[in-house]
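Removed from the display is one protein chain of the complex; every other protein chain stays in position.
For clarity, chains are labelled A, B and C in written order, and residue numbers in each chain start from 1.
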Amino acid sequence: MEAFLPIGILFLFAVMLCAGIYVLTNLLGPRIFQKNKLSTYECGVQNPLFETNARLPFKFRFYLVAVIFLLFDVEGAFFLPWALVYRESLQLGANLLIAMLVFSVFIILGLIYVFQNNYLNVD
Amino acid sequence: MREVFFMIFSIFTVLAALGVVVSRHAIFSAFSLVLAFFGLAILYLLWGTSFVSMLQILIYTGAIVVLFVFVVMLLDLKKEETLDSAKTGPLVMAGLSVWFFSLLILRALNRATYFKSTNVEAASDIKSISTLLFSKYLWGFEILSVFLLALIVSACVLARAEYMERKADQ
Amino acid sequence: MDLTELSIVSIKTLLIYVAFIQVVPVMIWVERKGAALIQDRPGPNRVGPFGVFQPIADALKFLFKEDPVPKEVNRLLYNLGPFLILLPSSLIIAAIPVGDRVELFGRDILLQVADIDVALLFFLSISSLGVYGILFGGWASNNKYSLLGAMRSSSQVISYEIPIALSAANAVMFYGTFSLRQMVMQQEGVLLGFLPNWGIWFQPIGFLVLFVALFAETNRLPFDLPESEAELVGGYHTEYGSMKFAAFFMAEYINLATASALLVTLFFGGWHVPWLSDSWLLLKLGSQNVVALVQVAMFLAKISVLLCIFVWVRWTVPRFRFDQLMHLAWGNLIPLGLANIIVTAILLYFFEGR
Partner (left out) sequence: MIPASVQILHWSHYVAACLFALGMFGFLIRKNAIVVLMCIELMLNAVNLILVEVSMRSGHPEGLIFVIFIITVAAAEAAVGLGIILNLYRAKGTVNIDAFRELQG
């Protein structure tokens, strides 16, 4: 636990930097507010074009990317402890190698499934 | 020194968890969920397991809550009245059950005595956890990969991208 | 953890943190000069000799510009957006081993903010927190373009985290430890007579996957899609004013520095002088502090080479389309990383297994 104390100190410095930026901007920056400066940027179009429902499916593909990322991230995370002990375990024989090959087979099956139904053609 | 950190981060985590339940818009509860999981990761660190706390940040805060935020951003939710619109009945019942349940936990834990094994320090660093994971719990690890494959298929079918396109375009 | 040790640690942390922040103005200057060189134009040369004070002028300009906060923006997340990117990228600096050690005040001080035994895992998990700044910043600015920019940019950043995890697992398999300091220790001296004993000779594909994925992680061209002026009008930081806009770019440059530091630590032998071993250096130069100075200088030289490569690629390679970008991540990098792990595992078995 002791090794993580400097990281806490670094976090404090980072927070000080961010607070400094925030305070300096508000102190130094001038305050001239007009109406059009306060509305969000709409490219000069009064009523934004795509207010209709058409946006919904477009955004669903991002949900798909996030779900597939979550599941493959979990699988990626399992490689880390395995890699740590793999080299020593070679002295005791190849069971860790076989374990990982079986694990990778299922990952590859998952990848093939995702690509075959092109769930990821996010355009 | 360590007790001070324990106290600070315990209170921080509980307050963040409270923020999840109380906040009005779903994205603020997602944000306080991130803070709660970050506080939990630091608590695991204070207990000495750096591996589990890093895993917590990597998977929980880095992937699961990102998925929550994605879904919240996907459905343009309006600011909702949370607590006052709930009828008083479930509120009281929920409060009572919550209070009773936490008491139950504390009571049960109070009598538990641990059988302290000899090597506390050795057992907790990453190498011993990983060797244990891949020696005694290897089958759990293999079943997990099948489980994750089934999950990928089910998550993709649930999303059913093509069907949603047609439905939304009508 | 008595007081003197605490003060030493905090001073060392402050020094390393300020050193990494100095990368931002230097990189601004190198980027503009590099772009000018490639596009055959003089680049900034008005402010000071060769435009050296141009970054300072930029910083002052950002400080004094007005910061308009649009009305219908929800305050908390809007203001937190840029800092949620800046905090994780400055936390990553803790894991980077800058040098070996220095003997000052009778103590052995490690030239590294925190020598934790999970350094690489710490690097992975903290860099996965950067997505929140993009998501909350884009959502809070309550503008169609920044929302879509935030979604596209964060789906790009998260889908390039998996190749990074896979190539990190590959590196861990070789070095047998998560601690970046031990990894650098194992890359000392000479290999096969003429090669410096670096990690890249053992895992070329791992280096390739990590190099490309780190491009996308830092939102650098050719993965610059979210901020592409043409389509998304500036992506998730459209609505941000002066210094907050600068905070986004500060975070990007600090990310760039930590990404190249990771590449140097994993594959190019960290702070080791190529071909020379530390003991030989100690013999030659006498005191350990001078050796540490040489090592830090060598580390900075390696990082600057990589930073120049980042700048050079940015101004020569055209931008990816979004589906090409996702296809590159899911179709090429992840299978390549996976195959790389399997092949190295099998090769290791033949060379070392029973």
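Please note the rule applied: a contact is a pair of C-beta atoms (placed from the backbone, for glycine too) under 8 Å apart; a residue touches a chain by one contact, two chains touch by 3 or more.
Everything numeric in this text was worked out from a predicted model, so none of it was measured.
*Asks:* So there's a chain missing from this view; which of the remaining chains does it actually touch?
*Replies:* Across the whole assembly, the hidden chain touches A, B.
*Asks:* On subunit A, where is the contact patch with the chain that was removed from view?
*Replies:* So the residues of subunit A touching the unseen chain are 60, 63, 67, 70-71, 74.
*Asks:* Could you list which residues of subunit B touch the chain missing from the display?
*Replies:* The list for subunit B reads 3, 6-7, 10, 13-14, 17-18, 20-21, 26, 29-30, 33, 36-37, 40, 43-44, 47-49, 51-52, 55-56, 59-60, 63-64, 67-68, 71-72, 74-75, 77, 80, 82-83, 85-86, 90-91, 93-95, 97-99, 101-102, 105-106, 109-110, 112-120, 123-124, 128-129, 132-133, 137, 140, 144, 147-148, 151, 154-155, 158-160, 164, 167-168.
Please note the rule applied: only the chains that are shown with their structure count from here on.
*Asks:* Please state whether A-C or B-C has more C-beta contact pairs across its interface.
*Replies:* Counting C-beta pairs in contact, A-C comes out ahead.
*Asks:* How many Å are there between the centre of subunit B and the centre of subunit C, using C-alpha atoms for each centre?
*Replies:* Spacing between the chain centres: roughly 29 Å.
*Asks:* Give me the residues of subunit B that touch two or more other chains.
*Replies:* Subunit B, residues with two or more chain partners: 50-51, 55, 58, 62-63, 66, 70, 73, 126.
*Asks:* Residues of subunit A touching 2+ other chains?
*Replies:* Within subunit A, residues 4, 59, 62, 66, 68-69, 73, 77, 82, 84, 107, 114 contact more than one other chain.
*Asks:* For the complex, which residues does subunit C have touching subunit B?
*Replies:* 1, 76-77, 116-118, 121-122, 124-126, 128-129, 131-132, 135-136, 139, 147, 150-151, 154, 158, 161, 178
*Asks:* For the complex, give me every residue of subunit A touching subunit B.
*Replies:* The touching residues are 1, 4, 53-54, 56-57, 59-64, 66-71, 73-75, 77-78, 81-82, 84-85, 89, 95-96, 99, 102-103, 106-107, 109-110, 113-114, 117, 119.
*Asks:* Quick one: in the complex, what on subunit B touches subunit C?
*Replies:* Touching subunit C: residues 1, 27-28, 31, 34, 50-51, 54-55, 57-58, 61-63, 66, 69-70, 73, 125-126 of subunit B.
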